[in-house]
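Left out: one protein chain. Kept in place: all the others.
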Amino acid sequence: MSMAANAYTLQIRDWSFRITPLRIMLFALTLGFGLLAVYRLIVGLGATTNMNDRWAWAYWLILDYVFIALAGAGYSMALMSHVLHVQDVHRVSRRGLLISLLFYVYALVILGLEVGRWDNWYRPLFYWGYHSPLFEVYIAIIFYFGIQLIEFSEVATEKVFKPANRYVQMLLPAAFVLGAIIPFGHQGALGAIFLAMPNKLHPLWYSSMIPWFYVLTSFYAGLSLLILEMFWSNRLYASGIDMPALHKLLRVGACLMAAYFVWKIIDLYRLDALGYAFAGGFESALFLLELGGGVLLPALIGFSRWGKTGTGLVTFAALATMGLILNRANVLYTGFYRTLGPGYTPSWIEWGVSIGLFAAIILAYLFIVENFNIFKAAKH
Amino acid sequence: MEDDPKKKTDVPVSRRGFLKLAAGAGIAGGASSLSGCLVNEQKVGDSGWLPQQYRVPGNWPVQVRGRIPIDPANPAITRDDAKCVLCGQCQEVCEKIQTVHGHYELPVKDDFICIHCGQCSLWCPTAAITETFSIAKVDAALADPGKIVIVQTAPATRVALGEEFGMPVGSWVQGQQISALRKLGFARVFDTNFSADLTIVEEATELVARITGKGGKHPLPQLTSCCPGWVKFVEYFYPDLIPNLSTAKSPQQMMGALIKTYYAKTGNIDPEKIFSVSVMPCTGKKFEIDRPEYHAAARYWNRPHLRDMDAVLTTRELASMIKRANLNFPELPEGSYDPLLGASSGAGLIFGNSGGVMEAAVRSAYFYLTGNKAPPEAFEFKKVRGLEGVKEASLSIPGVGPLHVAVIHGLKNARVVMDKVRAGNSRYHFIEVMSCPGGCVSGGGQPRSSTPPGDEMRRMRTAAIYQRDAGQNLRESYKNPEIKQLYANFLGEPCGELAHKLLHTDYVSRADRLQPKKPQKT
Partner (left out) sequence: MTKSVLLDLTQCIGCGACTVACKLWNQLEFADGAPATGEKAVKDHSNWTTVTFRKVQKDGAPVWRFVKEQCLHCLEPACVSVCFAKALQISKEGAVVYRPDLCVGCRYCMLGCPFSVPKYEWQRSLPNVSKCQMCAGKIAQGEVPACVGACPTGAMTFGERDDNLALARQRIEQGNGRYINHIYGEKEAGGTRWLYLSDVDFSKLGMVTNVPEVPIASFTDDYLRWTVPLLAGGALLFTALRHYTKRRNDIESSQASQKESKKK
């Protein structure tokens, strides 16, 4: 399973990390990210991004929305594996927790660069703007990030600080329950943020139901990403494809997507906004692509026999993931285009930061799976 | 180091204790300030936490009184917001002296009501209001080898330009001005005094026609029309008196028309190559050259895009061009005007003063009506001189009877007389009106003096002009040899067909652009 002929492995005591040309490139990108991030913190947003008074939320915020939604694997795994004890699923739950943790790290770092007064980040801990959905997001994510660290420390203490493992185990039941419920709060509140913009967001996306849609979509998006991760890690490490577990994820995901699809249609009908979907224009086109290609099609694949094959699973998961990305981008960009007008494309620094940080996340993932026990089923 | 136990006991606070104290205080202080506990002792709305600008007056001026509106597209004046201190001086002059601002009903229609007199730019203490600059346009023409840049200088600039270079108020700098213009690269320097003489010839002829009952639809009293601010004021507020306005163009426009016709023809110059500039004490002249009526040369040559005048520089703009060129202005040799359109009489010169047009016109009209030289009182017409707002005079003309005239400066004064004319209660035959207090000598384009501009300055500039007139041999417009030459070789007779085509104009009612305020009874 050697990836490249000229690869060699960095080995320090019982820590190892394989070095390949690709990974060196990832390191370079990570370094680039670091430089750009420092530059952004010194000179400010105006000089580094193309954000402006109209497009005050832009590419980086879309990334936050996308990564937090895709990190849904964390709470879907906690719920399915540790609360509902769905059989087979517990074997992949550690993968879900890891992706989730890394994606939250990604989102939080981007968020730190995206807000203007990052130096005041702790102020809301003392000044509770509890009328704001964002306050719920803020508090819930801080809590949940701590819980994720506890969940991951179960894995970590198997290798380092081994005596602590006993205490971590004591915390775990509460962590799993809270880790399954809290994300409902912030995933929903992330959608609720848009409730405050009734005269700005396009009616195809504005709905009083948007918090629930956000919960639902992040739940299945997390499952889809987990499927992709399993196939990808199998290619890298031949870690094996756990078909029974994946079929469970597929069935749950497809059911949720079908439910979302129906609910969304009913909701549009309720709001008398269904006409916008066929009104032409790029909003309609992107909406149809999102709901047709990113929800309906993968749902149908999920229910079909082909969907249970390897290719089918990957197609399902890829379409669902793309559908989610498109949804979040549609809400934040397409949906506001009518109100905010043209005039925003991400700057190269915005792109560079997003790509460089993703390289860092991939490196972190590789290091963790090569040094910790992630692929093995959690014991329960 | 030696260890001295005694010293240790002398120290009241041990190092460890001090560090503990400092660190403790630091942590406590840091924690409380980080949490915001130290900054939010007071409730919202109190002054404690408010940003600094809410606790101190900042840049707030002592007195804030507002300002006049200025159209961003105003051809004559412009304003730099960064310099404005809202002192209200512009409002003061526009509303109280010129009676424009605040004298129309709100809401506005589709115009920023402005007569372009530029008095606000003189009154503005911070020079936030200035003329709309034309220097760049003139520079471009001067740099263009394909252009012949011709300049004319108004009567009043030669008694004011020197002030910009530290010379006493009222210094006579006609010669230095001509030399400076030549050094700046202007190809010909002509004198607007010449065309002022021409204006007098035309306007006096017109007055004679009206007095002798040949005025047609143009009634008495005849109103002067050489002040663009006054003309626009009539068009806005007294459109029914437009027929009373003299149809003679202002001296600037007469000169502009002649340069591109008579001079071009005589000198065999392509009128397209001529770039015609004037140096004026006035901002309104910048508006005047853009009036659509002024394209006599275009009609004469049948080239529709030709404009009679191409750019106007105020006295202040010329001063800044001279300063930029590093010319030692007071020491410049005294130049003289170019021939053909450069000779002038004392009558043309006194155009720069309030009452000057009247005095000059009377000198010629008397001659036209009687065939004799005007009496000596018409050569120091004291009743129309000075800074009184409305000056009246009568001159008995043999065979005609008394000629009643009025001289007005400042448009508030004009309203008083015009309301009488409108009501039919006026006995005047001829009324001179200048927008700016004191006439052109303290026009909106003249060098800034004290704020608000004072009568002392006006008197000194006025006196300088009258002094020169008194010292001149040639003091009647009709005697100007180059005027005679012009009529003989080109125009034919005063108010003749070609003269009418080139030297006369008509006016447009602007009554639909505003709703005048009804006069308030006091």
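Going by the order they are written in, the chains are A and B; count residues from 1 in each one.
Here, contacts are C-beta pairs under 8 Å (C-beta built on N, C-alpha and C of every residue); 3 or more make two chains touch, one makes a residue touch a chain.
Predicted model only: the values in this text are computed from it and were never measured.
Peer 1: Where the complex has a chain not shown, which of A:22, A:47, A:236 or A:279 is the residue touching it?
Peer 2: A:47
Peer 1: Have a look at A:108, A:197 or A:241 and name the one touching the chain we're not showing.
Peer 2: Of the listed residues, the one touching the omitted chain is A:197.
Peer 1: Among A:115, A:243, A:274 or A:364, which one is in touch with the chain left out?
Peer 2: A:115
Peer 1: Across the whole complex, list the residues on chain A that are touched by the chain not included here.
Peer 2: 41-47, 51-54, 56-57, 79, 82-85, 87, 115-121, 123-124, 127-138, 173, 176-178, 180-182, 184-185, 188-189, 192-193, 195-200, 208, 211
Peer 1: Suppose we count only contacts with the excluded chain; which residues of chain B make the list?
Peer 2: Per the touch rule, chain B residues meeting the hidden chain are 36, 39, 43-47, 49-51, 53-55, 57-61, 64-70, 72, 81-82, 84-86, 88, 91, 102, 106-112.
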